[in-house]
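Everything on this sheet refers to the single structure shown next.
A single protein chain has been omitted from the complex, and every remaining protein chain is retained in its original position.
As written, the chains take the letters A and B, and residue 1 is the first residue of each chain.
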Amino acid sequence: MLLSRRDVIKLFSAGPMLLGALSARASTAPKLVIVGGGIGGAAMAKYMRILNSSIQITLVEPNPSYIFCPGSNEVLNDSVPIQDLTVTYDTLRQRYDIKILQDRATTIDYSRKRLHTAQGEKLPYDWLVVSTGPDFVCEAVDGYNPQLAQGDFPHAWKAGPQTLKLKKLYQNMPAGGTVVISAPPMPYRCPPAPYERASFMAEWLKIHNPTAKILILDSKSNFTLQPHYEAFWREHFNYGTPQAMIEWVGSHAGGTVQTLDAANRTVITSAGERIKADVINIIPPERASAFARNNDLNLGQAWVPIHPYDFRSQKDPAVFVIGDTSEASPMVKTGYMASNQAKWVAQIIHAEITGKDPGYPLWTNNCVAMAGEDFGMTITATFRFHKGRIELQQTLQSPLQDNPQLHALRASVARNWQRTFRRDIFE
Amino acid sequence: MLRQFLVALLLSLTGLHAAAETDIFISPEKYRADPPVSGQVLGDNCSACHGTRGAVFDEIMPPLAGMDRDTFIKLMLNFKFATRPSIVMNDIANAYTEDEIRRMADYFSSLPAVPWKAQSLH
Partner (left out) sequence: MKTLLLISFSMLTTLSLNNQAVADPDTQPKAWSADSWHQQMRLMPKGDLYRGAQLAKQGYCFTCHGEKGYAPSRNAPSLAGQNQAYLYKTLLDFKNRLWLADHKDEGMHDLARTFDKQDLADLAAYYAAQKPWPKITPSGSPAIAHLAKRGDPQRLLTPCASCHGAQGMGGPNETPRINGQSYLYLKRQLSYFKSGKRSNDVEAGMRFAAEVLSEEEIDQLARYYANSQK
């Protein structure tokens, strides 16, 4: 199965090759294949190359470029052009010598250790890392489907054309129009993001359409950083009063959206209420990707079970699964988390090649969120592997009430993070 | 007295108590008997803000690559014990043992103080 440690060490006994000497890289060099060129997959490729000059790395991704989700809510209030969030694979290809295969991965041949693609490639691998991101289960809301998501009912939970469509829709509402945002049940990527989205929309509407309303219908009874957001909304958007620009209805109050009546631009909630709106933004529930499910990586579960020390799938030890599609609770589903899982898996594979003990992992998810351009929040989390499982060692939120300087600085830090994060993954 | 009352009122109105409940803190000393986390693995967690290998030199958050070892340790311990308030570093430094901070210092001080994109790879 796997190359034995000794075989691999023998392969490289001549010492690490220079990066430029790739063409000379032996066809017998061990092979890492990565499925998915998002944050997790790209970080995997880059950090693997930093550690190891000799391994062959192939990244399979159907799209020619990638648009970051972090920062995409700020596209909605015109403060960030989507171009700023868009990266290509050129640097990975040129500087890190990653083979980029623009193709869709379809099937894993576990016994021959080959990855099949839509265009008929059969890529042999020693290690396969799956970082596909989640699937959006539009159908969980009756009457909603992926075609509607690509049309007039974008979920925009993957940054791209839907983000721009949503922006166009809500910025062109009639005066006093209503946006409905349906927030999904846990777990989903970037827990504070629906509320950040509502805040940024409100910031824009306050200037351009001041009698408009944003109604958040939630499939949860509470949400991350709720006190922070509610305090901010109270201060800026009359939250909790009849003049509120933002309203929030939790699942306990019947806020779960069960049905979309697309023809009448109406949603029906668990309380049986029919709500007509000018813009309907249903953020669907999520589950493991179709690729993972089609290859039975999820073993019949909603998400892919992994070994918590090294993120090997429980299905096959040569296949690692990182990012949103893996079941790594108590870790949250964020790009930040995926990138740190990727860096650790690179250590694991490198250790397998060199025979050196990688020690223990530690993963952080030090997130920033914003409620407005002058109001940032931080939520830090540290995870450790301890006694056979992943443990949340600590999570701390920035204080609710600070002076205006510190709120502005946190927004500054948030923007710093968005820039440096993109550079850490793709530069 | 009145001001104290007003502050307390303000805090309770804005739902501080709910926020406080979500904070979790377990001392890193709990993990002392586990195999160590290497300086590089620890350091890779810093790169999302401070750049790959801590080598972003034009951002609000300072570069760590090539930072003086003792300065690094001193600052991190100050953050950890909150003798130096910070926007976010207190919450981050909290999570590490003093040994781990020293290992990070060894790691970052061994790296060249050169922007990542200007470094050669291997």
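General observations
We adopt the following convention: a residue touches a chain if its C-beta (ideal position, glycine included) is under 8 Å from a C-beta of that chain, and two chains touch if they have at least 3 such contacts.
Note that the structure is predicted; figures quoted are calculated from it, not measured.
Touch with the chain omitted from the figure is made, among A:G120, A:G388 or A:P404, by A:P404.
Contact with the omitted chain, checked across A:D84, A:D374 or A:E391, is made by A:D374. Although one chain is not shown, part of chain B still touches it, namely residues 3, 6-7, 10-11, 16, 20, 23, 57-60, 62-63, 66-68, 71, 75, 82, 84-87, 113.
In the full complex, chain A contacts the hidden chain through residues 374, 396, 399-406, 408-409, 411-413, 415-416, 419.
Basically, only the chains that are shown with their structure count from here on.
Chain A and chain B, compared by their mean Cα positions, are separated by 23 Å.
The touching residues of chain B, counted against chain A in their complex, run 10-11, 14-16, 18-19, 22-26, 28, 30-31, 34-38, 40-42, 44-45, 47-53, 56, 59-61, 87-88, 91-92, 94-95, 116-117, 121-122.
Note for the complex: chain A touches chain B at residues 16-19, 46-47, 49-50, 53, 95-96, 226-228, 230-231, 234, 336, 339-340, 343-344, 347, 357-364, 366, 378, 380, 382, 384-386, 391-398, 400-401, 406, 409-410, 412-413, 416-417, 419-421, 423-424, 427.
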